[in-house]
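Every protein chain except one is present and positioned as in the full complex.
Residue numbering begins at 1 within each chain, and the chains themselves are lettered A and B in the order written.
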Amino acid sequence: MRTFSVKIGSRRITLSDRMIQENDYRKWWIIPVVAGVYLLPLFLNEYSIYLMNMLAATIIGAVALDILCGFCGQLSLGHAAFIGIGAYSYGICHMTLAINPIFSLFIAGFTGAFVSLLIGIPSLRLKGLYLAIATMGFTFITDEAVRFLRAWTNGVEGFKISRIIDIGFVQLNSGDAGFYYFIYTLVIVAVIFSRLLLESKIGRAFTSIRDSDVAAEVSGINILLYKVLCFAISSFFASLSGALMGIIIGMISPEDINIMQSINYLIMLVIGGMGVVYGAVIGAVLITFLPEWISMLSNSFLPMTVDLSILQYLIFGLLILFFIVFEPNGVYGRWTVVKGYFKTFPFNERKVGRIAWIYRWR
Amino acid sequence: MIIDGLINGIALGCIYALVALGFVLIYKATHVINFAQGEIMMFCSYICYAGSTTFHFNFILSFFFAVIAGFLLGALLERLFIRPLIGYPILPVVIATIGIAMVLQSVAALIWTFEPQKLDPFSGSPYQLWKVSISPVHLWTIIITFILIFLFSLFFRHSLVGIKLRAIAEDLIGSMASGIPVRRMYNFTWGLAGAIGAVAGILVAPVIFIHPHMGSIGLRALPAAVLGSFGSIPGAVVGGIVLGVSETIAGLYLPKEIKDVFPWLLLFLVLLIRPEGIFYTYEQKKV
Partner (left out) sequence: MKILQVTDLFMSFRGLVALNGIGFSVEKGEIFGLIGTNGSGKSTFFNCVNHLYQPQRGKITYKGKHDLLSKRSHQIAKMGIARTFQNLELFHYTRVLENIMVGLHPRLDMRRYLRKFTLKALMSEWEADKNEAFKILNFLGITRFHSRLVTDLPYGLQKLIELGRALAAQPDLLLLDEPSAGMNESESKEVARLIKSIRDDFGCTILLVEHDMNLVQSICDRLCVLDSGEIVTIGRPDEIVKDPKVIRIFLGEESDA
């Protein structure tokens, strides 16, 4: 056991590291998960690799929304717009202007971050849900703008993006296992980044704005600055995920920029667990594979006349309501409760290790 | 031409005002933006449609049928999904309203399919007032909206329930302590918002076809509510009419792409110039 001492006034107090081990940051289950992710392509066919790559891009998008909604408590309904902006700016940089793809990825991210400043600064000045309304409007505006700027974006026909990227020493095709390793490395970087962000001064500022903006302000946190910063970081990752999505699909069109897409990401957070990075990851996995399961089930149980997309929409709506009403902490929150239950079995308290994201927001 | 545009604009603005009124009612009571307002509107116009085609009611009867159904729908949604969330922070409740919107939309699509339906009770030749011709739809929209707003202001100013609702909006804990049944009032507010949504839905139905996606008209009323300082009833009305008129006038001179997103461009203008809206009253958060 390590000990160290601190001096307060004239007194000297010795602490042991047992005392300061407040959170267990060592999550050992991460190691098999990461190893499994890297070994997976050995057993997958081409279509599954494509799905897994899409999943990776979705995870980055979900983590991006978690930074905004979960950490900072700001609701955005314009996530799809930033994803679209990322894809289009990657496409324009890489295809039209022939810039190196890695640079183009970064430019796509920074374009999103820059646009988010234009939206965020006017709409985050007030307390309230103005950001939700403004981002929703921004989605419609982006959609129209993409159609309007035909010369750059190729309008309704959609913009073709090369599925091959050259990362310096090797060329990767987005259908191959090589791209799989590349994109999952990015996912891990994004997850680690957001974990570190949450533990840093900046992340604490975000969560304190979420929990009590007055207290945050009198503690010396510039609310507008940090809200805008949060929105910018979130939009950076959203645009990055959009660019990756564009590479994987090989195509982006204005139909992809709609409110429903943004709400999909919101559903991931609600189901996985808002305010927790792993929750966003779990939610992204579930929501990516849920449509497949729904179609499988409906094929075996329902008559063919039922429109699958309506059914999926209905189920997603019911899922939101179910989780918000019965388990607002999502799957991850429920899992921590279960874990706490078994850890202390049979001496359980009523509330064990519950990570509550149900914060006050006014 | 400009006069016609003005009248069209006022009629459109009245519909925006009614939808915005629905947003504002719920916002005032619970500080939540109800993203399902447009879907409640859509659902109720379908109910009116079903009343007049499936059950062969005459129009007046199916109108009231739909308004009552709107009231019950709003109250039911509150009871099922919003009441368990009392005491929660705002964000989950807002997300829950998005979930409600999705469910309503898909249920409507399952029952009535995506085929657009027509509901046009106000058909007939345009009336001539002085030198201006005004179509019956627009005339009735304007008349009904103004009657409703008049009734609303009377209700909020003079009826006991209206005063209780205002008290809840002002101070939740205080009104609980003075014995106001807060939950029942919330339920009533949602019902009221649903009924207003029903009226707006039936009035908008002749202009655009009834369709499961027509709820997005409701979202277009959000900038009107922001313009009128979210939470103010006269603000919602003025904001709605300003939005409707300026959108119609803009549609005359600007390309179609701009007209489609005009409310949202106006929203950003408001956020840049005066984010508090025009009917802002200075409020201090008590700490």
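Following the convention adopted for this analysis, contacts are C-beta pairs under 8 Å (C-beta built on N, C-alpha and C of every residue); 3 or more make two chains touch, one makes a residue touch a chain.
A quick note: this is a predicted structure, and the numbers were derived from the prediction, not measured.
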Options A:I223, A:L290 or A:V337, residue touching the unrepresented chain: A:I223
Residue among A:N100, A:T207 or A:N258 touching the omitted chain: A:T207
Absent-chain interface as seen on chain A, which is shown: 4, 6, 8-9, 13, 15, 19-20, 22-23, 199-202, 204-205, 207-208, 211-212, 214-223, 351, 354, 356-360
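Definition applied: only the chains that are shown with their structure count from here on.
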Cα-centroid distance, chain A relative to chain B, in whole angstrom: 33
List of chain A residues in touch with chain B within their complex: 69, 73, 75, 122-123, 125-126, 128-130, 132-134, 136-138, 140-141, 144, 147-148, 214, 263, 266, 270, 306-307, 310-311, 313-314, 316-321, 324-325, 328, 358-362
Chain A-touching residues of chain B, taken from the complex the two chains share: 31, 33, 81, 84-85, 88-96, 98-103, 105-107, 109-110, 219, 222-223, 226, 230, 257, 260-261, 263-265, 267-268, 271-272, 275-276, 285, 287
